[in-house]
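Here's the structure we're looking at; comments come further down.
Complex shown without one protein chain; remaining protein chains in place.
As written, the chain order gives the labels A and B, with residue 1 at the start of each chain.
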Amino acid sequence: MNIALVLEQLLNGVQLGVMLFTMASGLTLVFGVMGLINLSHGSLYMMGAFICAYVAGITGSFWIGLLAGALGAGVMGAIIELVVIRRLYDRDHLDQVLATFALILIFSEGTSWIFGASPLWLDMPDLLSGSVSLPGGVTYPLYRLMIIGVGIVIAIGLYLLISRTRIGMRIRAGENDREMIGALGVNISALYTFVFAVGAVLAGLAGSLLGVLQSVQVGMGEPMLILAFVVIVIGGIGSIKGALVGALLVGVVDTLGRIFLPGLFSLVLDNADATSVGSALASMLIYLLMAVVLAVKPKGLFPANA
Amino acid sequence: MRKLTRESWINSSLVLLLALAPLCASLLDEPYYVNLASRVVIIAMAAVGLNLALGFGGLISFGHAAFFGLGGYVAGVAAYHAFDGSYFIGVIPGSDQMPVIWLVAVLVAGLAATFIGVISLRTQGVYFIMITLAFAQMIYYFAISFPTYGGEDGLSIYVRNSLFSLDTSDPLIFFGICFFSLMLSIFVTRRIMGSRFGAALTMARLNDIRLATSGVEPFPIRLTTFVLSAMITSGAGALFADLNGFVSPSMLSWHHSGELMVIVILGGVGRLFGPVAGAVVFVLLETFIGGFTQHWQFFLGLILLSVVLFANGGLIGLLAGRPRHD
């Protein structure tokens, strides 16, 4: 167990965390501003990946695909906001859960109807294939490094959007007092559509970026959705900062747990048992983390509106 | 107590229909429909359990599949050990007697719910939704990777567990057992909600500060409700395992939690018979649209979406109008 390997695994954790943040920030923004639980966020992620793969397949350019994936998911998000989601803001969480659960079914089956049951092909652009050497003796895939970079840019961009722009001011106002901002003459429904579309663009971007590393198939959004929920709950729902910290925490804990728990158990158990017990515990680890965080801080690490 | 409202008319016809349909099917020698009815009834019972927490208590649990699955696994594990004469963790013998299994299933789920509840009920709203989901996921992954009881392959129950001298393998008799259990769980829910405890629970849902100022702590009330709710769902899980002759981790999956919620909402949240209506419609939809098209989940989604957008209050609400206490 050398230092370079630990560093590399840490980097892997950060990379997973950064992508989770991209997913989770949209989710947490939508909840913070509109008070909506959106289970179909994972479907937007999937749409992003499918559109990206499809367009990249036609044009032969990953970059056009990436753009199409992010924008396509954004357009899709805006459409479902206009048609379905805006009827749910005044409803309780239960109705929101049911309606967005129904959207998952529609999106998943609709996608396999249109694109067929086979996973789509989406490959890395040549520009970003290969690895780079980092200080500390780590060689790391360039593409994953780029993902980390994109995540950082998104985090900074969101920070600037929310704290420095007029729209950001309205978003913050909306988080604090929904009626008041409407009364002040802000076009609240346009604001909501915008926020929802931004979340969708981020989900589509995450889907397109990870589609390169994953299987672009129906149902790919659900594991990400559950992880993103774990992230925002740990971080404090509605808080972008919380989503960032939560995402990094989940990414690192999950990655390191998967690798080091079986080894840890082999100190006390024989090899086969250690592998199975360790792996079983590793797959439960982030949920354990979430339960512990909520047991100590029932509103997450960074409660919004505190 | 009071004169029959439209809702109670609907409820009675629903129950009558549910009881008569399998009888007819049995007379026509169509055991498939009897088993389908048992499936509806068991899922309805699981949803009745969830409805107690979700509808009457306002506790939106996204992890009730955990209790459903726990009940199932108690039945499966008990039958497994009874079948080969071995012992659970080396000391506890198996059993193929339903009453014993039910008791254990209800107790195990009660214990689990107490533990989960004590932690989860400190949180509220979305946090509660998500922490219950987290606990269910933990149990799900444990079940998948724990090899003794089959892991993801699940565990088969080769001979249906027995209840006194009844022939439980007869579809109609088994339906009778399930139907009785469902009615019992609805009756229990009704008694709870009609009691002082129920009044306190309603108050805790609507305004817990007011409840606290009248000297009643909301926390123990909520915890008790959560535990009772888990127990009912777990009993349904034990029956479900016997109906299918096997248990598997998919009973514990978050999809299943979602489906239970869908059933409650479809039928009508906080309506005594809402879960029954929801289960009837959901299972029939799943069974019959599945026969028409490979893309049946797409249409299921559309139907669910229309119900939530346009039929607020679920099916019972649609038929019976708004409840009087709202």
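The criterion applied here is as follows: contacts are C-beta pairs under 8 Å (C-beta built on N, C-alpha and C of every residue); 3 or more make two chains touch, one makes a residue touch a chain.
The rule is simple: contacts and distances are computed from a predicted model.
Comparing "Fe-S oxidoreductase", "histidine kinase", "Xanthine dehydrogenase large subunit" or "ABC transporter substrate-binding protein" against the UniProt entry of the hidden chain yields the protein name "ABC transporter substrate-binding protein". Among the residues A:43, A:108, A:193 or A:239, only A:108 touches the chain that is left out of the figure. The omitted chain makes contact with just one of the residues A:188, A:202, A:216 or A:293: A:216. One chain is missing from the display, and on subunit B it is touched by residues 30-33, 35-36, 39, 141, 144-145, 147, 150-154, 156, 158, 240, 244-246, 248, 250-251, 286-287, 290-291, 294-297.
Residues 2, 4-5, 8-9, 12-13, 15-16, 108-109, 112, 117-124, 129-131, 139, 141, 143-144, 210, 212-220, 223-224, 255-256, 258-259, 262, 275-276, 279-280, 282-283 are the ones on subunit A that touch the missing chain.
Throughout what follows, only the chains that are shown with their structure count from here on.
Centroids built from CA atoms put subunit B at 32 Å from subunit A.
Every residue of subunit A that touches subunit B in the complex is listed here, in rising order: 31, 37, 84, 87, 91, 93-95, 97-99, 101-106, 108-110, 112-113, 226, 229-230, 233, 237, 276, 279-280, 283-284, 287-288, 290-291, 294-295, 298-300.
Within the complex formed with subunit A, the residues of subunit B that make contact are 54, 60, 62, 119-120, 122-127, 129-131, 133-135, 137-138, 141-142, 144-147, 254, 258, 261-262, 265-266, 269, 295-298, 300-305, 307-309, 312.
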